[in-house]
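Input: a single structure, listed below in structure tokens.
Complex shown without one protein chain; remaining protein chains in place.
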């Protein structure tokens, strides 16, 4: 269902990351699950899929960086926007007590909502977050105060672990995998593939994918996770490694 | 909403009165209130308004006499029919402890459902039923076993009080009106007018009217209770005397 | 009611933009009382024909599981002698009244229109679009030239405003243009859409007339498109009609180009719908910072 939303605030989190608050003129109807997403319509410009960063009392938050027209509109325009969703499956933390969240880049976006659900369910949540340039980083606890440990990684080696999030994650999990019920991983495909390969045997790993989302309803087929007969918008974005392994491999060949 | 129903039984109650059982292929969705009605569609023939005589577990009962094509079809045809409803306001017995029901002719139709609601709410229900010819009569307790006292009247003077139901009712109420919280009255217009006139000052009287019902939705206006700006199908069929007094008078002039 | 909702359409000044749709009551003086008491700013009557019509046998209306209603009333109406009592009643209540009319020939149209004017009606609405009455119906409205002829003849003999009501058809933009060219002051868009419902157990179409007109929420996006198209092409005065059930629907029609709206089916489901629409529109205008509903008309066109 389509809902109208007014952009009421924008925060600059770091060199590239923005956090936007939308006041929905009508609530979402259902409580969104962590890692669900919405399609945000920038009137006259585009419609872009965005993870739900946070949702409380008719306020919806998304965290993004600017990559093109749509996200530029999200940053620069004011007034009214459209929100479709929540879309996708998301994940439920009901059955877990310790969870590790691994994010690459804007993969950090769904963390605030995840953390709130974790807190509510008494789940201990640790976070590994890696970025290319450390100027992208911000203090995760400002948006997700309830998280337990946060480990940063930057490829420019200025802050935290020197290298990629997946490298840090791999080293970390070799030792600590036993402490976690599941690992949730959001980031670029090659990172997800890496983690599935290297940690998939140590612990249950869930990955949240991206694809070209156009309709969001399982109709247009643009989000097909080739060569797997699954659609990101309705079957995903969250999958177990083995469900989408072929897709992660297939895609990394191109 | 339109629902399909299969005619599963017909009982001959007396010389002229029939009691038909319909098995609904889908329940009514809501519990009907006493004195609500349905429009019954006799495919290819007509659609006729009928009081809900009884309703239990997807079985709907109507009580009628044959007056024309529609009611003849109701008696003679088998197979599938259509049911629209429950329609109209009906009445609730929640606030009463003793109720008198006065019926003229087929006005007895809504009694079984009314009696069930009375029983359920611990309401004591007495009945006065008058007909033209005593061969129309049947034992009311076969359909409404929980009623308290039943007083019959026939104009051919063979059974019960000799005269019209409204005469019996008037005499009865002059003495006993104080025992009842309300009186509910269903029958021909002149009877309703009579009772409103004569008993309306002794006790609260509700009357249930008839009119030409075509659409059942307050659209076509055929059921307008001239000269009163009220529609039978949505505002009625149940009214207090003073609400429709002008209509009862107006109509009796023609 | 506050002035921010004031609406001018076809030369009439209305307290607010919400009228009833033709055929929702409107053939008896008591109906006028009912409509007026539920807040409509002007009353549109049932469509009148020269002679009285009984209409079809029931079933004439069925609520559909897929939403909305299907109806084939068959233009039941008391004929021209029924017009004056309605006008008198509306006058008594201080409400403008628009007489909806239909005929089998141009002469019938003009005759009824004259009776309406002589009775003191505020305007007439030519129903060129009933989708289920043979010869009185959609065929008229789907041919732009016939629309022109009927609208011109009626317009030329009346002093009161003429409104033309059209139904969905391939050439509706053209028909709309012809109606305007012929002198129509406003257009009502749209009537019901020809449709069907079948009882799956008796195998019979449910309505006695077999076919009926679909109304209510299902036709809203289609009606909205027609209003948008006709406004875009002709910048006409439009009364939007079709599935309007709440204030957001009404707002969409206003933005598409409707100066006023008519509500039919929604009134059957909710007798408070007029007040709810007006409340919603006022809040909406408040959020947007507008102080006259007329300034929002057609604002979806850039």
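We call the chains A, B and C, going by the order they appear; numbering starts again at 1 in every chain.
Operating definition for what follows: a contact is a pair of C-beta atoms (placed from the backbone, for glycine too) under 8 Å apart; a residue touches a chain by one contact, two chains touch by 3 or more.
Note that the coordinates shown come from a computational prediction; the quantities given were computed from them, not determined experimentally.
S.K.: Going by the touch rule at the top, give the shown chains the omitted chain contacts.
M.R.: A, C
S.K.: For the chain not shown, which residue from A:21, A:46 or A:204 touches it across the whole complex?
M.R.: Touching the chain that is not displayed is residue A:46.
S.K.: If the hidden chain were put back, which of C:13, C:37, C:51 or C:66 would touch it?
M.R.: Selected residue, touching the omitted chain: C:66.
S.K.: Which is it among A:9, A:120, A:179 or A:226 that touches the chain not included here?
M.R.: Result: among the candidates, A:226 touches the missing chain.
S.K.: In the full complex, which bits of chain C touch the chain not displayed? Write them out.
M.R.: 64-68, 70, 142, 169-171, 193-198, 200-201, 203-205, 211, 214, 217-222, 224-225, 228, 243, 245, 248-249, 251-252, 255-256, 284, 287-288, 299-300
S.K.: Write the list of chain A residues that the hidden chain touches.
M.R.: Touch with the absent chain occurs at residues 1-2, 4, 6, 25, 39, 41, 43-44, 46-48, 79-82, 84, 213-222, 224-231.
In this text, only the chains that are shown with their structure count from here on.
S.K.: Mind listing the chains that sit against chain A and also against chain B?
M.R.: Common contact partners of chain A and chain B, which must touch each of the two, are absent.
S.K.: Using CA atoms only, can you tell me which chain is the most central one in this structure?
M.R.: That would be chain C.
S.K.: Where centres are the averaged C-alpha coordinates, which chain has the largest centre distance to chain C?
M.R.: Checked the centroid distances; the maximum from chain C is A.
S.K.: Could you work out how far the Cα centre of chain A sits from that of chain B, in whole Å?
M.R.: Computed from C-alpha means, the inter-chain centre distance equals 64 Å.
S.K.: Please compute the C-alpha centroid of chain B, do the same for chain C, then give the distance between them in whole Å.
M.R.: Chain centres of chain B and chain C, defined by C-alpha means, are spaced 37 Å apart.
S.K.: Could you list the positions in chain C whose residues touch two or more of the other chains?
M.R.: In chain C, no residue touches two or more other chains.
S.K.: Residue numbers in chain B touching 2 or more other chains?
M.R.: none
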